[in-house]
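Only one protein chain is missing; all other protein chains are in place.
For clarity, chains are labelled A and B in written order, and residue numbers in each chain start from 1.
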Amino acid sequence: MIMPRNTGKRLLESFTIIKHNRRAFFGLCVLVFFILMATAGPVVIPLDMSQDFLMRFQGPSWAHILGTDFAGRDIFQQLVHGSTDVLTIAFATAFFGSFIAVLVGLSAGLVGGKFDMLMMRIIDIFLTVPNFPIMIIFASIFRINDPISFALVLAAWSWPGLARALRAQVLSLKHKEFVEVSRVMAMPYRHIMFKEALPGLMPYLMINFIDMARGAITASVGIMLLGLVPLSVTNWGMMLNFATFQTGAIYVPSALSYLLSPMLAIILFQYGLICFASGVEEIFDPRLRS
Amino acid sequence: MNRLTPLQKKIFTSLITVFVALSFTFALMRLMPGDIVDEWARELQVQQGLTYQEAYKIATTRLNYDPSVPLPLQYARYIGGLLKGNLGMSLNYRIPVSTIILKALPWTLFVASLALLVSFTVGVFLGMLAAWKRKGFLDPCVTFYASLTQAIPNFLFALILLVVFAVRLRWFPLRGAYDIDVVPGFNLAFFLSAFHHAVLPVVAFTFQTLGGWALSMRASAMSVLGEDFVMVARAKGLKERRIAVQYVGRNAITPLITSLAIAIGGMLGGAIFIETIFGYPGVGFFFGTAIATRDFTLIQGLFLITTLAIIIANFAADIVYSKLDKRVKLE
Partner (left out) sequence: MPERRNIFVLLISVLLCFAAGAAALFLSSCAGKKDSGKVIFRGAGSWEIPPAFHGNPWAPGGVGSASWYVHEPLFMFLPGNRQFLPRLGLSMKESKNHKKLTVKLREGVKWHDGHPFTSKDVVTTFIIGYLHHWAVWQLLEGIETPDEHTVVFRWKKPCPHLFKTRALIEKIHSPSHIYGKWAAPIRPLMKKEAEYLKFRKRMGYSAETRKEGAAFEIEKEKKAVREKLYSFKPVELTGTGPFKLVTVTASDMRFEKFAEGWAAGKIAIDEVQMARWPSNEIIWAFLIAGEIDAAHPATPKEVAEQIIKLNPRMKMVTPSDLAEFGLVFNLGREPMSDLEFRRAVATAIDRDLVRKISYYYGTPVTAYSLGIIKSQRSDWLSPETLQKWEKYEFNPQKAEEILLAAGYKRNAKGFWLTPEGKKINLEISTLGNSDFVLGADSISSQLVKFGMDCHVRIVMGQLYGTKLTSGDFDMVTQFLGDVRRYGDPATVFENILGKGGYISTACRFPEEVKGPDGKTIKVHKLAKELREYLPEPRRREIIRTLSWVVNKYLPILPVYEKNMLVFITEGKRVSGWPDESHPMWSAVSTGMEGVYISFMTEGLLKGKP
């Protein structure tokens, strides 16, 4: 793919769009905050995982911004250190899942015929076959050692639904005028797919991307419970799991911070992404700009 | 093959998919690694103060599966039974699988379809509204609500509902599908009781999935909103409501139809935690025990239902889709 000559100009233009959309700007700030947390955070903020029973379930204070957990450990430190893995896995899963879904969905819709039928059948098999036994088989054979393979495993279960929806979209787009014009002009499918069809699908695609990212955080807990990866206490989903089940934080007022902190982190993450996405929508679709 | 109508071709391929999915499930179940008898032996050992060997001997009597029968023969028997409409006998409970499904499935369908209906219609409506009034107050509200409810673990939310509405306020019962003093059957007391008991499970299910539908619809509507034909309709001076429903809504809902189909298929699995918390007599309980006891026939029977649900739902979605958008041929 040839890089357009005016990339710099395009980027500046995009940034201005986002700056003018207040919500998108908020989203961008949130995103930057999380990226900083995931990259610089663990370097700047030390992690002290030593257990201290007397410091258990302390409320927010100057010493511990978000309070302490069931073992007297600082919650904010854990959130920061966990964010690296959590966000890597979330984004990687969403990226792989979306990528495969776009590839399969768009191509199946555009090419049609036997290829389409084959892809649809494969998708249906993925949707109907229970993933539980497959996960157990995985657990007995593989060891997942890095976030990327983790993400691939999670992505394997998230792409079929999106692929099917995208294909449905493409089928209707296929008969739209601009596509027919492109075909008459003998443009390659690749061009049609990425230049004409994809931009219109961006909002839907993005919301699914964000959904996959957030879903990955919850799903990673399941993978840990299966034993495919070692237990990570700083994983936000696992913190939530501990708070809900192992320590019964729902019933304990002093433990509320341990329950709410990872939840708020996830909520902020998702909400921030959605806000940012509304700005990205405007970049792709000039008709949405005010 | 070429003389079959597209509809017939579709039915045929759907059946093939069901067949392949069931075969996969059949194989996967038997390929599951690990020694389940060992797991039972360890539990027995602890419960009854036995040595491992003593416990293992007892545990072997629990496994009602004869691994000496060759796999192809098992498979042939299974498929043969299916074709005759016989789902087989539950290996663990020694009663027909169909009995279990017929007794338990209606409850799951009841709760899950109610929940799906409510969450889909309300969610789609809200999403549409949020996309339409893009610069207003509603859009951030809807998105925040969705983010909030999707981040709360579903178990936690159901528990909160239980504690607030059933334990503290006592507006709704704590558990069960109907009151224990009511006689199940075609009487008013039973129906009222069933609805009364269904409120909390349905609300628990709905509250969380609603956000997802709203977000999806909002995004889909937004991509349609920018289309030329919308501008044309506006220029033509058509009423806003008409544009919203007939032009934007109709087109925006199409990808959601496929998601709905998948959700219908996934209803059965998603209902498990609700049934556990609210003591609901649905298939969720049997999913759990079937896997834990390696009750292959029951698992296969349950997955047959799930598979059929997904395939039929997808099939219906494709038909609805082609009706909605007349340019799309049934392929």
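Throughout what follows, contacts are C-beta pairs under 8 Å (C-beta built on N, C-alpha and C of every residue); 3 or more make two chains touch, one makes a residue touch a chain.
If you're wondering where the values come from, they're calculated on a predicted model, not measured in any experiment.
Although one chain is not drawn, the whole complex shows that of B:Q8, B:N86 or B:T99 it is B:T99 that touches it.
Although one chain is not drawn, the whole complex shows that of B:R77, B:K133, B:R234 or B:R250 it is B:R250 that touches it. Within the complete assembly, B:L159 is the residue of B:L159, B:L238 or B:I312 that touches the hidden chain. Counting over the whole complex, chain A has residues 49-51, 53, 56-57, 70-71, 136, 139-140, 224-227, 229-231, 233, 242, 244-248, 250-255 touching the chain that is not drawn.
Within chain B, the residues in touch with the undisplayed chain are 32-36, 38-39, 42, 45-54, 57-58, 60-62, 90, 92-95, 99-100, 103-104, 114, 117-118, 121-122, 125, 128, 159, 162-163, 167-168, 171-177, 179-181, 191-193, 195-196, 199, 202, 245, 249-250, 276-281, 285-286, 289, 293, 323-324.
Keep this in mind: only the chains that are shown with their structure count from here on.
Note on chain placement: the centre of chain A and the centre of chain B lie 23 Å apart, centres being C-alpha means.
Touching chain A in their complex are the following residues of chain B: 13, 16-18, 20-21, 24-25, 28-29, 31-34, 134-135, 140, 143-144, 146-148, 150-153, 155-156, 159-160, 163, 212, 215-216, 218-220, 222-223, 225-227, 251, 254-259, 262, 265, 291, 303, 306-307, 310-311, 314, 317, 321, 325, 327-328, 331.
Those residues of chain A lying in contact with chain B across their complex are 23, 112, 116-117, 121, 124-125, 127-130, 132-134, 136-137, 140-141, 161, 164-166, 168-169, 171-172, 175, 200-204, 206-208, 211, 214, 218, 240-241, 244, 250, 263, 266-267, 270-271, 274-275, 281, 285, 287-288, 290.
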